[in-house]
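Here the complex is missing one protein chain, while the rest keep their positions.
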Amino acid sequence: MTRADPEYGHLIPLLEEYASTGTGDPRRERLRAELVTGFLPVAQHIARRFSNRGEPLDDLVQVATVGLINAVDRFSPERGSDFFSFAVPTISGEVRRHFRDLGWSIRVPRRLKDLHVSINGVVSELSQSLGRAPKPTEIAERLGLPVSEVLEGLEASEAYRSSSLDELLSSEQGSATVGELVGEADAELDRVDFRQALRPVLSELAPRERTIVLLRFFGNMTQTQIAQEVGISQMHVSRLLTQTLDRLRNRLDPETRVS
Amino acid sequence: MSDAESLDGMSTVEVRTSATAALIPTIRAVASDLAARADFDLDAISDLRMAVDEACATLVDAADPTSVLQCRFLVRPERIRVHAEVESAKPDTVLSTDTFGWRVLQTLADDVEVLHKAATDGRRATVAIRLDKSAGDVPR
Partner (left out) sequence: MPDAAAPDPFGVGLPLDTAMSRPRPGTILLEVDGEIDTATAPRLQAGLDEALDAADAEGSRVVVDLTGVTFLASSGLAVLIGGARRLTALGGRLRLVAASRSVTRPLQVTGADALFDTFDDVASALSAEASRPSPATAPPPGVAPPTRGVGR
């Protein structure tokens, strides 16, 4: 994983090109796909560094890929640093954030995660107006929610969370997959264990299809968001996803199908 | 701490663990949970969690290896009192308060005190830390 590595050398000019194309530019889609898939081994490499912590490697690769997508999107070559300098901490930051949040994220429903986000917003607002950190009751009042719900949300946040209590009180651990976290995942997806299956299939996909699958299942974007990002219609995204999932299913050995 | 104080109608929670640093995370998790339920502000929750950690870590250092670490939380409106206690490693164990950790503990808690109890027949010497923390209305 050095910058002289011939595996990545050809991607460097693409990074510059990607950074210089505007959001409406049709070339962006192709460039982004090529960059994300081209640098995928970097994300995999970083995911492996964290693989001794009891999380399935495939989950970590998915999280690392989200970090890679962020890195590709946010990298600005004109700042004079090379891509790896920027991408490696960005990707590992994403994986570490995942571990930090894992204690609660694998068990809490979407509603609580949204609550967590609302609480965070209100906390900074209230801290400003009160001149001190807010209390749970103050947060509840501002959000118009029962205190019990705010406590639940706070528990999900790291504001006072120690994961050890969680571990102590919970017997079932690591039973969820990132797939389960993607609450709105397509119904088809529920029938395949894409963690196992997707990686080899991904490498066979054309760059654009690969990007769409990455964005959908790893980037957790909706079809509409992908359509905007990639510059094609939502219908087209839907069609490509269906085709890709079909291919995926066809390749699956019945034994590897995990419901 | 007198019995009258612990019986004035407020909640009491007690946690007992082996006196080992590895179990302190559990105790401080209980501390922050209680503080949140007592409507402490978020900084005060964080401070209590850290203060309890500090007190327990100090005691574990001075504890007999076979001792239990007993941590009692008295939850009142606007205030939590924590009483943490271990059996001393030696009859004459004295907690050192001339440490960075102790200074931090003093900063975090509203009030903090060390209590040594000498051995009596059949009971070993104990050392305890009592700390008080208010819900956080007092601006620092």
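In this document, chain identifiers A and B correspond to the written order of the chains, with residue numbering beginning at 1 in each.
In this section, a residue touches a chain if its C-beta (ideal position, glycine included) is under 8 Å from a C-beta of that chain, and two chains touch if they have at least 3 such contacts.
All values derive from a computational prediction rather than experimental measurement.
Of A:Q62, A:T90 or A:T244, it is A:T90 that touches the chain left out of the display.
The chain that is not drawn here is touched, among residues B:A57, B:V75 or B:A125, by B:A57.
Note that of B:A19, B:L74, B:A89 or B:L108, the residue touching the chain absent from this view is B:L108. Although one chain is not shown, part of chain B still touches it, namely residues 20-26, 28, 42-43, 46-47, 49-50, 53-54, 57, 60-61, 100-101, 103-108, 140. Contact between chain A and the absent chain runs through residues 49-50, 52-53, 74, 79, 81-82, 85-86, 88-90, 92-93, 96-97, 99-100, 133, 158-164.
Criterion: only the chains that are shown with their structure count from here on.
Listing the residues of chain B that touch chain A in their complex gives 25-26, 28-30, 32-33, 35-37, 39-46, 49, 135-136, 139. Contact residues of chain A toward chain B in the complex are 123, 131-138, 147, 151, 154-155, 159-162, 164-166, 168.
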